[in-house]
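Just one protein chain is left out here, and the rest sit where they should.
Right, chain A next:
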């Protein structure tokens, strides 16, 4: 289990991360979201002991993380992608394996296996510089996965991957999860957050603005979105108390509500006039929550 307790970091008089707390258990995935400069990478750097927090504690099963424990247990893919361009995939990965104390024979088997699983295009004897960006990124990913870390930290792992490769990465992350690995990743892609996270933390200027399981976060906002398919009278819907906004869509309407309860009134109202193929009152998606949190002022309501 890894636990951050009231962790803060200042650069000069700029608060990069303030009072961040969360804990993560074996087999859980946490996504760290937030705008550029929100403090995500800084948080990772503190967990990895690259920089020391100004205050607060980072604990591993209740004890402070030692540098040795970090190198042995944590796999890290930084935001800045890089490998030795002149080396082959194989020699590069064998070097990383050796740094983790793995035997060469064992590493070679794993390496081939991972290259197949992540569908790295090319042979293991290809030079890194000949690889496309996405492929090099996958090689880097293999480097952090092959030694079976207990904690995997991925800084924007999806950036630069096509949808097929993103899917492969999601699979790899889920496999790691099944094997009990804790995963912390940052991303700007809310779909992937939705697909993967057991726990979400959103930072804004270093402050934690959202924290919890996806359900907890959705509940904070309530089912304030409503999709109705079929022809609807927009003006009539607008007049119902609690309806904030009605947008006409290709196959129906999309409503934003001020409170969950008015859904019932709308339901009675629209079904009065006959058959409604789809009536879906749902939570705002993460993208909307994200944008809301970014732009929110104190008096706003989603």
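Everything that follows uses one rule, which is that a residue touches a chain if its C-beta (ideal position, glycine included) is under 8 Å from a C-beta of that chain, and two chains touch if they have at least 3 such contacts; residues count from 1.
As a working rule, contacts and distances are computed from a predicted model.
Trainee: For the chain that is missing from this picture, which UniProt protein name fits: "3-isopropylmalate dehydratase small subunit", "NitT/TauT family transport system permease protein", "Pimeloyl-CoA dehydrogenase large subunit" or "ABC-2 family transporter protein"?
Mentor: The missing chain's protein name, per its UniProt entry, is "ABC-2 family transporter protein".
Trainee: Taking the entire complex into account, which one of A:96, A:114, A:185 or A:290 touches the absent chain?
Mentor: Among A:96, A:114, A:185 or A:290, only A:96 touches the chain that is not shown.
Trainee: Looking at A:68, A:162 or A:235, which makes contact with the chain not pictured?
Mentor: Of the candidates A:68, A:162 or A:235, A:68 is in touch with the missing chain.
Trainee: Given the full complex, what residues of chain A touch the hidden partner chain?
Mentor: 11-14, 45, 48, 50-51, 67-68, 70-72, 74-78, 80-85, 91, 95-96, 98-101, 140, 143-144, 153
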